[in-house]
Structure formats: C-alpha cells, structure tokens
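I am attaching a structure below and will ask some questions about it afterwards.
The complex appears here without one of its protein chains, the remainder shown in place.
Up next, chain A:
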Amino acid sequence: MLKRLRSGLLAAMLLCVGCAPGGVVVHETAPAALSAWGLMTSDGQQLQLGAGVTPYQLNATLFTDYAHKLRTVSLPPGTQATVMPDGRLDFPLGTVISKTFFYPRVSGALVQVVDAESVLDASLGRNGGLDLTQVQLIETRLLVRRSSGWVGLPYVWNATQTEASLEVTGDIKSLTLVHQETATATDFPYIVPDQNQCAGCHNTDTASRQMNPIGPRLANLNRSLTGKVPDLNQLDYWQQLGILQLDGTVADQPRLVAWQDATQNLNDRARSYLDSNCGHCHSSTGAGDTSGLYLDIGTNNPVRLGECKLPIAAGQGTGGHRFSIVPGDPEHSILVFRMQTRDPGAMMPELGRSLVHAEGVDLISAWIAALPGHCS
C-alpha cells in the first residue's frame, strides 16, 4: 500500500504544475462545511485538491500521534509570498494553508507506519489528493490569512469521508492504532484542538497575540520534492508557480535537515526535531518562555537549550529529575521524560499528542547521550 502511495507522488506533482489558480474561495466567516472552501473535494473514494491548491512538504515535521499530513497552500491569484528577515514567509491576504490528518488503513485498521521516509512521501498524497480506500481522514485544519491576522479553523471528517465540518470546540476521537511491524494495537484519544488551542502553538509571539504559520518557513520548505524528476527544489517549484518571491538563489537559503535522515549530523537532526516540535513555544517570544528553556533553531546557549538547567514550574513534568538535560544521561533528563510520558499534566508538547513518539524519543536520547560535560 505504501509503495502505491509513493508511486503516486510523481503524478501528483506533475498534475499540479498545470493547476489553474482561482478555485479557492476565501471566506470571511467560516463556512460549516470544508468543501465550501474549494480546497478539496471528496466522493468518499478519492480526495481531490482544488484548482490553485499546492501540496507542499517540510523537512522537519511536528509529531501528531503518528498521523500523516497532507499539507497545502493556496494564494490568491497573482500574489506571492515574500521572505521576512527571520526566515518566515509573509503570505498575502487571502492565503489559505491546510493540513489534513489521516492514517493509512489496512483491512479497516489504522496503521502506525514506522518507515520514516514513507511518512514524508505519503503526506503528499496521490494525484494531488488521497486514495480514500487506503487511508482514513481524521481532520483538516485551516490557517486563513485575513486582514485581522491568521485564523485557525478545525474541520472534522465524517465517517464516510465525504465531508468535514467545522468544530470550533474541537473533538475527541477514540482511535486504535496498529503497529505496522509488531501488530500491537494501541487505543488512544485523538484530540482535535479547539479553535483557541490553535493559538497554543501558532501564537509564536505572545506579546503580539497574533497567530503565525509554523511549518512553511523558508528553511523548512527548502528541500527537494519527493517524486520530482529530476531533483526539483520546492523553493524553485514555488517560484515556477509564481507564489514565492525569493532574493538570491535557492542554494543561498537556510535549510533545516530532515530529522529522520540518519545520514545527517546527529546534532542537526536533534535541533531540527526540537525546533519543529518545541520551538514554536519554547523561544524567547513563545508561551514557553516562562520556563526559560528555548528550543528553537536560533538558540545556541547550551544552558538556554536545557543543559544543566533547573526546571521552572514544571510540576509533574520533572519526572523526579533535576535538570532539563544532563549531558550524557538521557534517562535523567527532564526533556526525555516529558517526551516519554502520556500524562497530560506532565507531557510535552502539552497539546497535539496522546501517544509517545518513540522515534523522537530515540533521537533526542541519542543526542543527549552524545553531549559532553556534566552538571555537578
């Protein structure tokens, strides 16, 4: 099944090169039905992206209970995103970013896929969309750029996968995930965030109280597109589409490594993972600044990054440990404990997961194990 998902990618990208812009309707008042946006349509068998809707991929992704994500962006016809000094993109008014969460489905069971590359590949979907006989759609979250700023809208898919409806108060779905290799079944509550909780992550600057996109930043978009032949960089592709204005060449742009990529430097992989899973809150401007722990890619002070740092107001989150990171000792590092627990009062991130991301824990543990020094 996954091979089929992968093999469809080429077709997906080629199809969308020819997409005509203008299919997306930007609503000022959120419609109850996702289909009203023109971003995607579904007959229960096939999810198709609308005209002018561009799927995109990220180097470093946020863990959400092993859900796969189909990410799209659509800009009003004739408009472009520009690059801000800090590497974030300034998307024009009327931009709609969507993220559709789904699981591979085999014989009716939702499958936890451990092959890291396939997770990335599958997020692009088939034919610019998804074969719904192979996957189960859970939710689609929208970020809409209005004149008042970005607004987050959570839509939840119905059981027949024909429509998603706006649920501003979110939802809790009882899911069972079957591990692809071990066949172990895990029950968990999948939490669809409420509209306020969108800001829990997307309000990256608490002083401004404005929401921002987190994933589609320059360094995170700077990658080759899976399925493109020959190797086509996504930033080049966006320029071809006319939706990105870039100063300088792609080669000059910053790039986050894919944390899954074992060929990359361990420190770079770990920092990329922490940036995409923690850095939106744990930065000098985010809600997590109350802890004094900054995990964004721009932070370089080791104590700020947690080395031998005392926990602040961590409560249950200490796990009984004294420091955020004890170099060489992941088992006594608060950071690892908070990734390993499923207790809502102790876990990190606070929102967006009910399961433990085993691969993320392994990566951060290996990184801490390799850090030199001690805290005494």
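Everything that follows uses one rule, which is that a residue touches a chain if its C-beta (ideal position, glycine included) is under 8 Å from a C-beta of that chain, and two chains touch if they have at least 3 such contacts; residues count from 1.
To be clear about the criterion, contacts and distances are computed from a predicted model.
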item	value
Among "ABC-2 type transport system permease protein", "Putative transcriptional regulatory protein TcrX", "Right-handed parallel beta-helix repeat-containing protein" or "Oligopeptide/dipeptide ABC transporter ATP-binding protein", the UniProt name of the subunit that does not appear here	"Right-handed parallel beta-helix repeat-containing protein"
Listed residues A:Gln195, A:Gln239 or A:Gln253, member touching the removed chain	A:Gln195
Among A:Glu163, A:Asp268 or A:Asp289, the residue in touch with the chain that has been omitted	A:Asp289
Which residue of A:Leu34, A:Leu274, A:Ala314 or A:Ile368 touches the chain not shown here	A:Ala314
Full-complex contact with the absent chain, from A:Thr182, A:Thr263, A:Asn300 or A:Ser376	A:Ser376
Positions on chain A where the hidden chain makes contact	168-170, 172, 189, 191, 194-197, 199-200, 203, 206-207, 209, 287, 289-290, 292, 302-304, 307-323, 334, 343-347, 350-351, 354, 375-376
